[in-house]
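Below, a portion of the complex is reproduced, with chain positions unchanged.
Chain IDs A and B follow the sequence of writing; residue 1 opens each chain.
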Amino acid sequence: MRFGCSLQGDPDRRVSRVGTLERADIDSVSFLANPRYKRFLATTEAGAVVLDPALAGDCPTAALLTKNPYATYARIATLLYPVPAQVPGIHASAVVDESAVIDPDAYVGPMAVIEAGVHIGPRVVVGPGCVVMRDCRIGADSRLVARVTLCADVKLGERVLLHPGVVIGADGFGLAPDKGHWVKVPQVGGVDIGSDVEVGANTTIDRGAIENTTIGDGVKLDNQIQIGHNVRIGAHTIVAGCTGISGSAVIGERCMIGGQVGIAGHLSICDDTVVIGQSLVASSILKRGTYSSAFTVDEATRFRKNAARFAQLDEFVREVRRARRDPGEPSAT
Amino acid sequence: MRFGCSLQGDPDRRVSRVGTLERADIDSVSFLANPRYKRFLATTEAGAVVLDPALAGDCPTAALLTKNPYATYARIATLLYPVPAQVPGIHASAVVDESAVIDPDAYVGPMAVIEAGVHIGPRVVVGPGCVVMRDCRIGADSRLVARVTLCADVKLGERVLLHPGVVIGADGFGLAPDKGHWVKVPQVGGVDIGSDVEVGANTTIDRGAIENTTIGDGVKLDNQIQIGHNVRIGAHTIVAGCTGISGSAVIGERCMIGGQVGIAGHLSICDDTVVIGQSLVASSILKRGTYSSAFTVDEATRFRKNAARFAQLDEFVREVRRARRDPGEPSAT
């Protein structure tokens, strides 16, 4: 079969759209990957379900069996919902510098601004309201959905997908203290984005201070992430929303960084590291594994009592150990 | 009286603007709602003060007495500062697809882009630089202040207010791991925003993966919030700035979620829940109440000593309990 899965049930069943197990109809294909949705399998009315062979016996309809149902579903859905083709050309309202080189198969949308020295590759889509500043290069088949800003000297690989509000190449936060003031440090590096990178809405990636900020091939960044100057992120690493990565941090390949994580500057994180959402990485991680500093909510009154005890924890530990050495000492209250 | 409050003092007193208790003059109306500002009441020079009847005796000037002074002040200020009316029409610089249906009483500002199939209702204001992509629908009296992006298939109710930089309907963060790479999962759902919703500057709301992301009537979202795909937020819930809500989370009605809160995916939070700022909700909340996991600052040296003890807390508890069972065991240091 085309997606490397085996079929159970009617081979002539046709589907034209996707649906959740709970609400799909006979014309829809669904999938089961997250076990918490298994409860909807028995009653699904989907035309077909992509799922693990181990669950084939529980599926009341046609089944597409594969060890990786989520990825298989993704590929089927990509066929069912192709990205609408864009007729090439430059919209009459766009402002394009005469020195920019734009592939004849590329599209530049309304209100876009393309500055001097820019190169735009084949089949690139620059959506409405984007600003591409001088000397940027955009590789083939990349798509700037809308209102994306590339500051000067940003390089994108191929098939890069940038969502609205993304800003790549703004100045890093480089400031030298001097007699109670801050002196701006020129940010003269660029940004190199690999191929097959996706960047979520309103995420920001700063240009390098001297050398380039670099994002590896296949990296996926969610919305509202902040990436400081000279950060390097290895290939196929994934970062969830609202995470902040400080300047000169080096993150390995295939890492999974949760949402709202803070990563301090000038440290390194090794390949295949997992960081739980809302954690803080303040020093290098040299050993692969799963790391956390994220407390989860408790009823607030109870949490505050425990937090008040935490605020005296060092004294308490000392008190307990003193008491064991000298059982006659009076206890605090 | 018009605002349902009773007047104490000169019935002919007129005010034309608002002011704080501390700095208002005789032409200004002020209010007292937060008790921490009560210290400015005795010396206020405001022409009138909106406040609770219990404080009427302390007010040195005309008083508007009401059990809800902040809401009453809000209504008075709305009358004193009406939103400037916008002459309907489409600015000459806007790019509007010929298939878009725009009410003759709506306004489309300079540099706006309106794509195919869009419906814009009466008295809607689409401010400068907004991008409204294909098949969006915007209900009556809604206002996109400036530089707002609506991706395809976003529906807004009536009286929706979207501040600059808002992005609604960008792709959710749907990625399936497959042999060390990430396969993009098409995000084919839309976004449904109810009526009377306000969304703060640079907040992002992702489109659904299959079904729609939905924001209920009267929901108020502050700035820089990230809302993942398929999140559902119940009516009249309020969320403070910088909070991140992961995919498929379901949040009840009338909740109050603080700033910088993290909410994990695929969980539910019941109606009327309060979450303190900077907390993490990692599993469902089934019982209404106030929840927290937010530690507040201490002097850093002291905090770090306590945090170092925390990092050995499990061992310490075990040690103490062992010692009580076997008092002869030597103590650690």
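What we mean here is this: a contact is a pair of C-beta atoms (placed from the backbone, for glycine too) under 8 Å apart; a residue touches a chain by one contact, two chains touch by 3 or more.
These figures come from a predicted structure and were not determined experimentally.
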item: Full count of same-sequence chains in the assembly - 2 placed in this view; value: 3
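To be clear about the criterion, only the chains that are shown with their structure count from here on.
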item: Whole-Å separation of chain centres (CA-atom averages), chain A against chain B; value: 23
item: In the complex with chain B, residue positions of chain A that touch it; value: 17-20, 23, 33-34, 36, 68, 70-71, 73-75, 77-78, 80-81, 91, 93, 109-111, 127-129, 145-147, 161, 163-165, 198, 200-202, 218, 220, 222-224, 236, 238, 240-242, 254, 259-260, 277-278, 294-301, 303-304, 307, 310-314, 316-317, 320-321, 324-325
item: Chain A partner contacts - residues on chain B that touch it in the complex; value: 93, 95, 111, 113, 115, 129, 131, 133, 147, 149, 151, 165, 167, 170-171, 173-178, 180-186, 188, 202, 204, 206, 210-211, 224, 226, 228, 242, 244, 246, 260, 262, 264, 266, 274-276, 279-283, 285, 289-296, 298, 302, 305-306, 308-310, 313, 316, 320, 323, 331-333
